[in-house]
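Below you'll find the structure I mean.
Every protein chain except one is present and positioned as in the full complex.
Note that the chains are named A, B and C in the order they appear, and that numbering of residues resets to 1 at the start of each chain.
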Amino acid sequence: MKFFTTFRKKSPWILHYNAGSCNGCDIEILAALGPKFDLERFGVINTGNPKQSDIFLVTGPVTYRSRERLVELYTQIPEPKVVVAVGSCTSTGGVFRGMYNTEDGIDRYIPVDVYVAGCASSPQLIIDGLVTALEILETKSKAIEKPFKLFGAIETIGNKLSRLNMARKVDNDEN
Amino acid sequence: MTKIETTLSTLLLDIGAFYKPKEWHFLTVNGIDLGEGKIELQWIFSKYGVKDEVVLYYALSDYETPVPSLVALIPSSTMGEREIVDMFGLTVEGAQKGLYLDKDSLPHPLRGDV
Amino acid sequence: MKKTIQIPLGSQHISLLEPIRFKFECENETIIGVDADVGFVHRGVELACTRSFEFKQVGYVVARVCGLCAITHSLAYTLAAEKLLGYVANDRIKYLRMLMVELDRIHSHLLCLAHTAENAGFEALFMQIMGDRELVMEVQEAISGNRVQFDYICIGGVNRDLTSELCDLVRKNLMILSEKVEVLIGLFDNNWSLSLKYKGIGVLSLEDAYTYNALGPLARASGLATDVRAETSDFPYEALGYTMIVESTGDIHARNFVRLREIVNSIAMCRNIVDNLPMGEIQEKVKGKPKGEEIVRIEAPRGELFYLVRGNGANILERVRIKTPTFSGIPAMMEVFKGSQYADAPAILASFDPCMSCTAK
Partner (left out) sequence: MFKAMVEAFKNLFKPVRTINYPAQEISLPNGYRGLIEHDHEACIYCDKCEKVCPPGAILFYQHEEGGKEYHYNPWLCIYCGECVRACPKPDEALWQSETKQQSGVKEDGVNEGWFVWEEACKESREAYAAAKKERKPKMKSEEPLCVS
């Protein structure tokens, strides 16, 4: 498996999830993927599939309805992975700090490696954050990092931590 | 802005006589908490193609009285009614809970006593 | 035996910029029923505006409701607060505010067009439009000091002045952009693969637009002539060459064309503003506390934005009601989905330009 790891570091694919931000950072991520800043120089492709991604770009303070999805997406990304919190409200809650339906930053839920400042964060800072994330990705091992707040039970299968039930499945009886 | 007072029991008749789909644009349903269990409900319309013509129907009510639904007259009022159900904890016929709020979040956050 | 199948879309999906979950009820490939869950981004801004922030801070907080139309949110709130305080802005402030709103409209429409092109499978066009969009972003960054959240408008005026060098930059960049938009109009009109994906798909009829109270570009593409810029007298839009753009077919192609022609119109208006900028103070002191009730309507890029502000003479407001364009457009959107093919769903969705951060607040 070490064979594949070297290739993953050369072309880190990103997964983007909006956990309740104002769209400002999301369009800046799109602008960073666009021609002027061109993140694809670093081998980055925006994928929609968590199972093929290495870097998890999250925007927004975690709202109550998106937290299960956030943890579930996080647990589905294979190790080693890096989480980048883009923007003020993702890092610390920003202007939404203390509002009744938010959770003051995503590091209440999942371990965050890089915090990108700015409201809204600019493509320049997103590139900086990604470069830092790449450095961290190289030093990371394949040990499983648990999210802090879980919705399901932790299971071990044959001395190994299983990722299967870490995030509870989404209830379909919401309405 | 024209403010017209109405009551919840005559609301459907009043708005039914007033609303014409090709003339009036339905903006939204709005609620304002007046404190001490009182609530003011507003239905706001604007006229197509005319400057600054907004008509606001309002009715005073409390938390328990069910609010009549306007969906039969104005299909697009569903969203506003669902929002009122969520934010103030009122009952509107045919409107479900859970547009914004989850099971463990603050119930009816816009009520004055929260 | 059950004949229909349910297909979910979202909340995380490559074609979605923001979380929204659809449950499509499909019969073979045709959608016959839709259910949408829009509450993923609910943060509780309305309550916070009336509890934890003073009325002077609220302008900066409501700008964070949505990053794409941040300037219209802060403008609508500021106008309402100024009306409650009995202050009328001078012409220079009005013109500067309008300039930022129109620039914001250009970049928002360009983003939507890029997104529609990407969802139709035209990756190169997406890159091209995103590259052209940077011209507007440069202007915005130079004027307000930030690319997305401008924080340009405050109670009593604007925070920065427009110098003559900035005027030159606006003229130069808009000149380049207007040429590129001309090329885009030709491309959207004549390109064979684009018209295959756009023409006659996702039709909203005029009758439905009236019934479901459609608004913004969605309504104007169906032939419903409604635009808040022509329905309020807060800003002198007619004097600056504003024309209402109305198409008749109501499909994705018509929506794109409304957006493209609005960009052309907005560019012309921005030029007029820069050329005819009146002199005057850019910021004045406003005293007092808001008291009373006021309604403000502003045309955001996606349609009508509505604010109701009520104050009782204290530092903290009593009620701030935000009605955003996508929120009241959802019933019309649901109607369009019914009867179309499942494969067209992402393209149709992108053509509405939905903004969930606005909707859920």
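Basically, contacts are C-beta pairs under 8 Å (C-beta built on N, C-alpha and C of every residue); 3 or more make two chains touch, one makes a residue touch a chain.
Everything numeric here is computed off the predicted structure, so don't read it as measured data.
Looking at the complex as a whole, the chain kept out of the display touches A, C.
Considering the full assembly, C:60 is the residue among C:24, C:40, C:60 or C:77 that touches the omitted chain. The missing chain lies against chain C, touching residues 53, 56-57, 60-61, 64, 131, 138, 141-142, 144-146, 149, 151, 154, 159-160.
Residue positions on chain A in contact with the hidden chain: 35-38, 41, 88, 91-95, 97, 104-105, 107-108, 111-119, 122, 124-125, 127-129, 131-132, 136, in rising order.
Everything that follows uses one rule, which is that only the chains that are shown with their structure count from here on.
Taken as a contact graph, with one node per protein chain and an edge wherever two chains touch, the assembly is complete, since every chain touches every other chain. Look at where the CA atoms of chain A average out and do the same for chain C: the two points lie 28 Å apart. Distance between chain centres (mean CA atoms), chain A to chain B: 39 Å. Per-chain CA centroids place chain B at a distance of 24 Å from chain C. For chain C, residues touching at least two other chains, in rising order: 39, 42, 44, 47. Residues of chain B found to touch two or more other chains are 98, 100-101, 106, 109.
Contact residues of chain C toward chain B in the complex are 38-39, 42, 44, 46-47, 210-213, 215, 224-226, 230-233, 295, 297, 304, 306, 308, 310, 318-319, 321, 323, 327-328, 330-332, 360. Considering their complex, residues 64-65, 100-101, 174-175 of chain A touch chain B.
Within the complex formed with chain C, the residues of chain A that make contact are 17-28, 30-31, 33-36, 46-50, 60-61, 63-66, 69, 73, 89, 94-96, 98-102, 119-120, 122-123, 174-175.
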